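Up next is chain A:
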Amino acid sequence: MEAVSPDPRLFGRPDEDVDARLYRRMRFIRRFEEKLLLLFEEGILAGTTHCSIGQEADAVAVMAHVRPGDHTFSNHRCHGHYLARTGDALGLYAEIMGKDAGVCRGIGGSQHICAPGFKSNGIQGGIVPTAAGIAWAQKLAGGDDISVVFIGDGTLGEGAVYETLNIAQLWSLPLWIVLEDNGWSQSTPLAANFAGDMRMRFEAFGLPVSEIDSTDVKAIETVVAADADHVRTTRTPHVTILHTYRLCNHSKSSDARPEDEVKARWATEPLVVHGPRLQDSLRDTIDADVEAALDEVIAHARSLP
Partner candidate 1 sequence: MIYSKALNEALHRALGEDNRVVVLGEDISDPYGGAFKVSRGLTTAFPERVKTTPVSEQAIAGIAAGLALGGYRPIAEVMFGDFLSLCFDQLLNHITKYNAMYAGQTTCPVMFRAPMGGHRGYGPTHSQSIEKHFLGMPHLRVLAASPYHAPHDAFADFLAKDDPVLFVEHKLLYPKHLTLPENGAVGDFMARTESSPGVLPSVCLSLVPREDCALTVVAYGYEAQLAASVIEKLGMEEELFCELVVPAQIAPVDYAPIEASVASTRRLLTVEEGTAGWSWGVQIASSIQRTFFGKLAKPVEVLASQPTVIPGARRLEQEMLVGAHHIEQKIREALS
Partner candidate 2 sequence: MNDVIVPTSDVNSETGVIVEWKIADGARVESGDIVADIETSKAVIEVPVTTSGYLLHLAAQDAEVSLATAIARVFDTPEALEAYRATLQAELDEAAVRNAASGVRATLKAKTRAEELGVDLTTLDTSRLITVKEVEAAVAQNVDPATLPAPLKAPEDQERVLLIGGARGATQVIDIFRGNTTQTAVAIVDDDRSKWGTEVYGVPVVGGSDRIGPLFEAGAFDAVVIAISTSVKARAMFRERCAALGVPLTNAIDATSKVASEVTMGRGNVLCAFVQIGTSAIVGDNNFISAYNSFEHHNVLGSDISTGPACVTSSRVKVGDRCRLGTGIYIEPGVELGEEVRVASGSVLLKSVPAKHTVKAKVVTTVVVPNR
């Protein structure tokens, strides 16, 4: 695959103010997925897709501290992570549309994405030992690259996760596990799925854990900056628990969460929290940039074979 050169209207210029860039990237992911859902409604996409609307701050904050040599493994809900890492809107739209220009030529679809330093797979749990294996490869190779894996609260039901926690700690692997706890495993609330203490599940294996309950990209960034640095410098594993909330449905179909609960969360979604830090005019400019750029990309993607 040719290296993708991200559109500065979506990804920002290198000299852009940090707050503006964080906002721009979150806005990019948000609008990418909202437009994607419209494309589904339009009937031109097949299958399913899992959007991350409401969780954009996690992706943008973590990727701000992932370096080119690092490896990121994501899951079924991978659009935000992929876009925050690569900025490749066309490759992902084309992939989900099943076009040959898609990042995996239309074979992978929404959940199975690959780019240099990035992979995702729609199977729960199994990506965690794989990410640990990549971490071992990085350790054998020397240097300071790290392996990042994103999991959700629902994935804590998978046994492979715990087998890996044990080995990652035992063998001191540079593995960074980012747990996005959005409170719902598809249609099932955490309370119905989860016993005990989330943090202690990791601490039982001796892994250090940091934890934040926030949709503020800057607050999250502060935490993850330290965590990334810890894994990179000590070459040992670390867990970051990001408590967040998914505003969209699990996948295309509705998931029967209480309407009031979802509605309340819209008041604290990442763009609402971070947006006011920008002047209104700048925000409007960014919004217009993103809108125009994405419309161009979609028009282009539609025209592809």
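How these were chosen: all candidates are chains of the complex that A comes from, given by their letters.
What we mean here is this: a residue touches a chain if its C-beta (ideal position, glycine included) is under 8 Å from a C-beta of that chain, and two chains touch if they have at least 3 such contacts; residues count from 1.
Please read all numbers here as calculations on a predicted model, not as lab measurements.
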| item | value |
| --- | --- |
| Result, touching chain for chain A in the complex among 1 or 2 | 1 |
| Of all residues in chain A, those that touch candidate 1 in their complex | 1, 71, 104-105, 107-108, 112, 114-115, 119, 121, 123, 126-138, 140-141, 147, 159-160, 163-164, 166-167, 170-171 |
